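Just one protein chain is left out here, and the rest sit where they should.
Chain lettering (A, B and C) follows the sequence in which the chains are written, and residue indices restart at 1 in each chain.
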């Protein structure tokens, strides 16, 4: 059994895709091959049932099945599970289920419509009260999807008041200034330093690492980019980190098209041979022949550039 | 077993509250007394698991339990069940479950983010393909919550192409012009006339009936108002319909406060003795002492005014 | 010259419509007759160039022309002018222009996109710095239009730090709890009590007065309702205030249809003979024959009910 998630978490926690067969059934065989692929890429952990994992299109049974399958195969790698739900009692119930199934922590996004700084604080205070002190929690800060901006001052109040809040999934956009601000705020005597992993497809990863991010939590189809950039940064090799990042950037940028990105990601994972089908459950995006042509051309150029930089 | 929902539906389909005990458990005893109360009020049908029914805070098991309980007690009154879900396969699965449990039809709201007229048409075309021709469907048009405006021309295309679309739950605001427009469009030779029931707490009910609405589908805590106004309208008594409506309007207006309305409604139902507790599952609104004072004063005035008009 | 706006302001500050001729030109003659009508209704002040005044469809020259015309005719009644603008320098310039023209104060709404409690505070701090201490300011709290929720704690910080903030135009919805909360907060030793006038067409006026509102700032076409309700409340006649209010409520509710209300209001003002044309500048709403029929019927019933209650 893996350790519980803590403030010390760092590296790449990959947001795992959920593979289906061509007729839409959950493909557990591909869950295995995909998990193995992520492990080979060197990821440090997994995040399941996030917004990009088609979690909201699974049945409750399928969700727990996926969690158990990945946990069973991920060895000592931690698994975080998204448990956001409209009802607080359901957040509690889901959290207990996945922790029992071996998750290392849970991730909670704010529901739409929270009002003002106090509205956010009070919602999470209710969540923490419902979950109790023993379940580590990640705050998923993704205002582009939730409509809820997280002010640094609110995050700090939550960190000060609730020990189980151990990580910020930082996906605000633009978010560089906030990242700097949160790390500055942690210099206050007595405040904990939490783990910060960044999203947005890793599109600002080198800049975010320099501002204090501990790694990435996103689902780019070339997880090795994030693993290598994080490692180069850790070694203090700024130019090398950028060289690697820039080689993948044309594709990373292409993947970051809202509403299409999931289809791009699954297509690339299928092209790489790690899932059997790039099926996306309805309603969902489909790639056109031109999209596929774009992608294959970008992959070729990416391969060439990676050989150039060695 | 009741007949399936059809274009002939009319009257008041009450959006039923979901009663809980004071500690938040589903209160099936109160489901019964509430169902009986609605029947005594003279409602013509029920709508379960709508947005105001806290459906999103129930577990899957609780949802089906509520459906079965109400169906079992509603006698020959039709029960419509909300089955909106992010995944199309889940819409299909839920619909089959509730139809097997005795529902007369299902209600589907559009997901946020549909683009353009074709985006709406194509989504519902997928829904109808998934459900097949034998499950009657209500289009829930509630743009204030979904962010999706339904153009009359799109609704007409759907009515023309899919026989199972039998009802419009009309809750756009403002919506009087749209209602007139839809009824005008039905004069085209060959187009079906569908049932239109209105929402928004009945706040425009007399005007909507004159424009062709067949009744109301909303959850105002005094369903007898809607039953009586619909009946007066059917008898051609315009002044009487307004007299009745106006007597209840101060309270109906008070109930129509977004985010608070549900607590108001449950409080009033508890005051009327038909549910044991006005508990709202978290996160949810709570009434203050001043709200309660407002409400009791309005109820007193309403009682007095109803005696005056006889 | 009238006194500057202060925390002592109370009563009805009518949001004045801007009358045009049938071909869309500014109708200064009707500005005069409308101003006289409002004065006869007993209003205590005027608010010009608010969101409902079609301010955004006027040229800069027309705007200042309207302000001067009303100021010149309003005698000792104060005139507040909306000066919200995307650029802070333009807010400053406009404010100076209208104050020189005789305004008693200015009203500023927050621009869309302010982030967090501090985002709101900082924006208004910039506004107050730009305007200086001598121009009284009204905070226009209308989140349904601006998308910016005003937390009571932020309003209190602004009141504590900026003496020129003298009034809250309270138009949040639902807003009763906020009103109570702001009045509670003012009990803190040393904090000023500001004027609070309410909007939303007066739809919750009796409840809002009981919670500490000092009056109304909205444009309902029957300003005498608001004047009379405020007066009855001041005399402590709760039932009388409600009797009056309820008589007008069916029409007030009809007017509160987003996007249509302006056309309803101008139609009623024209029917009452106080403006020459109900022309609304494009793009804008138009009433249908059925709308007109609805309105005339409601006015008849309103007249009858007013006679009944005496």
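The definition used in the following text is that contacts are C-beta pairs under 8 Å (C-beta built on N, C-alpha and C of every residue); 3 or more make two chains touch, one makes a residue touch a chain.
Note that the coordinates shown come from a computational prediction; the quantities given were computed from them, not determined experimentally.
Counting contacts over the entire complex, the absent chain touches A, B, C.
Contact with the chain not shown here comes from a single listed residue; of B:34, B:127 or B:154, that residue is B:154. Listed residues C:40, C:56 or C:163: the one in touch with the omitted chain is C:56. The chain omitted from view is touched by exactly one of A:203, A:230 or A:244, namely A:203.
Panel shows subunit B; residues 115-119, 149-151, 153-154 of it touch the chain omitted from the view.
Residue-level contact of subunit A with the missing chain is found at 173-174, 176-177, 180, 203-204, 207, 210-211, 238-239, 242, 245-246, 249-250, 253-254, 257-260, 288, 290-291, 294, 297, 301, 305.
In the full complex, subunit C touches the hidden chain at residues 24, 54, 56-60, 85-90, 93, 111, 113, 123, 126, 130, 259, 281-283.
Please note the rule applied: only the chains that are shown with their structure count from here on.
If each chain is reduced to the centroid of its CA atoms, subunit A and subunit C end up 47 Å from each other. Averaged C-alpha coordinates give centres for subunit A and subunit B that are 38 Å from one another. Within subunit B, the positions touching two or more other chains are listed as 259.
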